[in-house]
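To keep things clear, I will list the structure first and then write my remarks on it.
A single protein chain has been omitted; all remaining protein chains appear in their positions.
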Amino acid sequence: MTVGEIARLLGGAVQGDPATAITGVNGLNEAGPGDLCFVRNDQFLPMLSETKASAALIPKPVDPLPLPAAIVVAEPEQAFVRVLHMFAAERSPRPAAGVHERAWVAPGAVLGANVSVGPGAFVGEGAVLGDGVVLYPGVYIGRGSEIGPDTVVYPNAVIREGVRVGARCVLHAGVCVGSDGFGFVPMGGAWVKIPQVGTVEVGDDVEIGSNTAIDRATFGVTKLGNGVKIDNLVQIGHNVQIGAHSVIAGMAGVAGSTVIGTQVRIGASAGINGHITIGDGASIAARSGVTRSVAPGQVVSGFPAMDHAQQRRVMVVQAQLPELAKRVRQLEARLAALEDNKEL
Amino acid sequence: MTVGEIARLLGGAVQGDPATAITGVNGLNEAGPGDLCFVRNDQFLPMLSETKASAALIPKPVDPLPLPAAIVVAEPEQAFVRVLHMFAAERSPRPAAGVHERAWVAPGAVLGANVSVGPGAFVGEGAVLGDGVVLYPGVYIGRGSEIGPDTVVYPNAVIREGVRVGARCVLHAGVCVGSDGFGFVPMGGAWVKIPQVGTVEVGDDVEIGSNTAIDRATFGVTKLGNGVKIDNLVQIGHNVQIGAHSVIAGMAGVAGSTVIGTQVRIGASAGINGHITIGDGASIAARSGVTRSVAPGQVVSGFPAMDHAQQRRVMVVQAQLPELAKRVRQLEARLAALEDNKEL
Partner (left out) sequence: MTVGEIARLLGGAVQGDPATAITGVNGLNEAGPGDLCFVRNDQFLPMLSETKASAALIPKPVDPLPLPAAIVVAEPEQAFVRVLHMFAAERSPRPAAGVHERAWVAPGAVLGANVSVGPGAFVGEGAVLGDGVVLYPGVYIGRGSEIGPDTVVYPNAVIREGVRVGARCVLHAGVCVGSDGFGFVPMGGAWVKIPQVGTVEVGDDVEIGSNTAIDRATFGVTKLGNGVKIDNLVQIGHNVQIGAHSVIAGMAGVAGSTVIGTQVRIGASAGINGHITIGDGASIAARSGVTRSVAPGQVVSGFPAMDHAQQRRVMVVQAQLPELAKRVRQLEARLAALEDNKEL
């Protein structure tokens, strides 16, 4: 594509040569000839002189322009994301619509228009796939599960029976949704399984990372709100509820029955206890171990997690503990000397 | 079903209307019309007046009964688990017996009676499936592996070659049993693989959660005892041994060659060092990092893990470290003042 063509699609104004060819996208520092990059806001415009990109999306005209071309747009980052979507569609086109001859779709499953079911995928009895759903090879959709329109499920992901997934979701390779929650009762020295007869409901526009496991409820529902984004290798326990637009980074875990509000941010490898509440807009720092409920908007860190500002003060002292212990020893010696002296 | 029918199956006595229809099961607080719930013991009987359930399993008669019906049984929780099993069997019936035309069973594999092998499942040469084994779609059973009677393996789980799994086990979606242990020798700046020629033996009544990985031994056997229950996303290293009825919560890890006793409890995200011993009945708190052996019955927490009572005392002081540091500064100032004064 040329800079001129991209500018037309974005509704932006070209500076420099509109015939400049664009073959890739990249960050300003990593970009090379043929790449398009972007400058988030005015403050970073001076960095344009350091890039080797052929063109950049910029928030206002620059004179002189230190690279072959630029496109002036109101919101360069958002415009850049739109360009990325074009490149992504070209590099990873959706698989062709249709049920592959090597897929297995049970009688009684209902498929919308333009559904794509790859070789080796399985769709159980009574399952419902909305229009435009893509099931990559090896995906398993259990009996009676419903997948909303335009949701994409990547290879070998498993959605067990009776689960509902909304529209426009992305479930990455190896995801398991709807496996049994971890529930047992002790009986005579052994553990007896509590059958997990509940289900999972995933809202619209949810993304779930590779090999993440989201368990079905014991009874009732494990629920992910609209727009929730979950990274790889995360565990969501049975009966957990996650509010809309919350984000969970990789390797974090949420134990059973915990209720997470909307727009919560949970950092990588954080662990959240069961049966607690995380208020709307709260932030849980990476590697936190959250043992108690967190108030709306609160920022916590550490293990056991506490208010982040207080945790930082704790960590400063903690790093200096050997010195603190030394000062206590010195105090003891000086005090003993004073005491001896007084006694004399 | 009606309350009368359920009472008959449980051998319990009906209070209220035996014709009350039951369409679901739920917790006492979450239940609505049509649901059956339970009250664990006498102490919680007053909560009956708050439930919207249509019926409850209760340990003794209640007068007046604040809901349409109840069933009096000796052990309400255990009876409730039996009811859950009935509902589970109805909602998620076992797949029909038989080898699906889209499954691949190698010549020389031995299948018991009533085995179910779903589309896309693979059974290698010389593998042995006991009576009633269920392999969901996409499951892989390697060459020469043996799966005991009535074991259920959920979609896309992988059991590598030469592994033995006992009877009545449940292996959830994405489980990997018998992958190579992580062993290398340094040689000239690179790492040379130590071939892992051992295997894995899983006892009877073991449950293994989604995407959990249990590695085969370098030589010898990685062993899980009878009744072991493991949650999602857990790693069990090569040559680990886990005693009967031990329980491991999600995202925990056990490094190579560690020996875990019977009825041990390991909390979520705990990590256990290699080549140590965890005694029978020990408890490892969530997020512990266990660096040394733990005595039978001992409760440990923290990192490095120590006796839990001691760890709690440490954590109390740790949370107050900034104040402790301030008190030391004040002591220093006061002591300096005294010393100055004395010198004068």
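Structure notes:
Should a chain be cited, it is by its letter among A and B, assigned in written order, with residues numbered from 1 in that chain.
Keep in mind that, in the parts below, a contact is a pair of C-beta atoms (placed from the backbone, for glycine too) under 8 Å apart; a residue touches a chain by one contact, two chains touch by 3 or more.
The model shown is predicted, which means the values in this text are computed figures rather than measured ones.
Of the candidate positions B:P76, B:G148 or B:G162, contact with the hidden chain is made by B:G162. Within the set A:G4, A:G24 or A:G126, the residue that contacts the chain not displayed is A:G24. Interface residues of subunit B with the unshown chain, by the touch rule above, are 102, 104, 120, 122, 138, 140, 143, 156, 158, 160-162, 174, 176, 179-180, 182, 184-185, 187, 189-197, 211, 213, 215, 218-220, 233, 235, 237, 251, 253, 255, 269, 271, 273, 289, 303-304, 306, 310, 313-314, 316-318, 320, 324, 327-328, 331, 334-335, 338, 341. Residue positions on subunit A in contact with the hidden chain: 24-27, 30, 77-78, 81, 84-85, 87-88, 91-92, 100, 102, 118-120, 136-138, 154-156, 170, 172-174, 205, 207, 209-211, 227, 229, 231-233, 245, 247, 249-251, 263, 268-269, 286-287, 315, 318-319, 321-322, 324-325, 328, 331-332, 335, 338-339, 342, in rising order.
Note that in this section only the chains that are shown with their structure count from here on.
If you average the Cα atoms of subunit A and of subunit B, the two centres end up 26 Å apart.
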